[in-house]
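A single structure is presented below for examination.
Showing subunit A:
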Amino acid sequence: MKPEGKKRIWAEYQKEIPDDHFFYVRSCIRQTFFAGSEQVFLKILRNDLGKDVFEDPRHTTCTGIGYHGDVVPFETIQAVVARHFSLATEAGYRHIAISCVTSFGIYTEILETWKHFPETLERTREDLYKATGRTFEVPETISHTSDIIYKFRDEIARKAKYNLADITTGKPLKVVEHIGCHYSKMFPKYGVGGAEFPHVLVGMVESWGGDVIDYPERRHCCGFGFRQYLVQANRGYSLFASRKKFESMEPYQPDMIIANCPGCTMFMDRWQYTINEIDGITYGVNGQGIPVLTYEEVAGLILGYDPWELGLQYHNVQSIPLLRRMGIKADPARRFLAKDGTRLPEPANLING
Partner candidate 1 sequence: MSLNQANKFGFVINPSRLIDYDSSDRKVRDYVTLREPSFKLCFACGGCTAACTAGQHTSFNLRRMITYIRRGEIEPLRDEVTRCMLCGKCLLVCPRGVNTRNVVAVTAEAISKLDRNEL
Partner candidate 2 sequence: MNSEFFITPFNLGLYFILIYSVVRSTVWFRNLSRSDKLRLQRGFFGRPFMDSLREIFMESLLHRKIFRKNPVLGYMHMSLAFGWFLLIVFGTIEADFFGEKHLNPPSHAIFFRWFNPEHGAEGFARIYNVWMDLLLAFILSGLLLAVIKRFIPGMVGMKKRTRHTWTDRVALISLWLIFPSRLFAESFTCGAHGSGSFLTGNLGAALASFLPAAEIAPWFWWLYSLSLGIFFLLLPVSRYFHIPIELFLIFMRNSGINTGDRSSSYTEVQTHACSSCGVCISVCQMSYAAGINDIQSVYFIKGLRNDRDIAAITANCLMCGRCEEVCPVGIELGPMRLIERRQGEREDGTLRLAGKYSLMRKRSSIEKIPTQSYGYLVREEPQKADVLFFAGCMTHLTPSVIVAMKKIMESAGVKYRFMDEKGGVCCGRPLMLAGRDREARELINHNSDIIWKSGAQILVTSCPICYKVFRESYYLDATVMHHSEFINLLIEEGSLRLGYLHKKVVYHDPCELGRGSGIYDEPRAVISYVAELQQASQERNMSLCCGGSLGNLTLSSDKRALIAADAARTLTMSCPDELITACPLCKKTFVQSTKTKVSDIAELVAAALPRPAVKAVKKRATRAAVKATGNS
């Protein structure tokens, strides 16, 4: 492997990521399954980095799942996205920060469509106006939240209390990075580092002291795929795709997977349980499973946030051995306690539970 070759490609795919004043849109999947992740993003940006992030409670789903599931037409989804832009315009924000890769893909697809077919933009303006009486400005930049963390990765590293290394040996952790397909595979120019060798997560891992693994199925889809997942009988495809990735990364014995897509995080985490149930196989170091973390969770960990506040206990593959390796103290007693001291429900069948 020649690192300079990758650097050459990364240099070709640099996008404009604004410095401040973001209009934040949430992810349906993430705020349901990894709510701590969304929360910590806001905390890091606002508290650690002192940025202005605006959130409008009136923003809705982008309807991407319905769009990819063939139940929402393109005109409709354009109008929904236009409404989000309208909310941003109303609040005076020009930079959108999107937490979801599906939404990010939808936004980029719509922006590209408007660029190449200006009449669709006009049509959308008309549709939105007729439906809601709203008008909007096309935002100046579209950033995925991982782009933003990427931009501030070195600043985060400077503030870090831990790094991605084994505390006893000092060796960097072996990290698998996984990009959501819709992050850059549709429009490589919107992703940091492009589609073939995306840099967005690699940059974070390297800044934070980890080693990135480049394994043969790195580019492969996690298997989510809306139609695969939505129809129960098709989930075998989804499962098969995830297993293919796990098997390909297995020889490297990775310590963790870092992903920037809510769907990928969710499926690569949950399918480890399902594969264990069906095939009896658990991947990872000592067969302890491979924890799948979002980039905000990783950022949160190294900045010293409490793992239970990040919501790591709600991953199917538990990170306790990983935390131990990184030297992060996590009080097992507080694992399933809410802030007010009430006991949270304890998930069954956790790996490393």
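In this text, a residue touches a chain if its C-beta (ideal position, glycine included) is under 8 Å from a C-beta of that chain, and two chains touch if they have at least 3 such contacts; residues count from 1.
Selection criteria: all candidates are chains of the complex that A comes from, given by their letters.
Here the structure is a predicted model, which is why all the values come from computation and not from measurement.
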{"item": "Of 1 or 2, the one touching subunit A somewhere in this complex", "value": "1"}
{"item": "Candidate 1 partner contacts - residues on subunit A that touch it in the complex", "value": "232-237, 239-240, 243-244, 274-275, 277-279"}
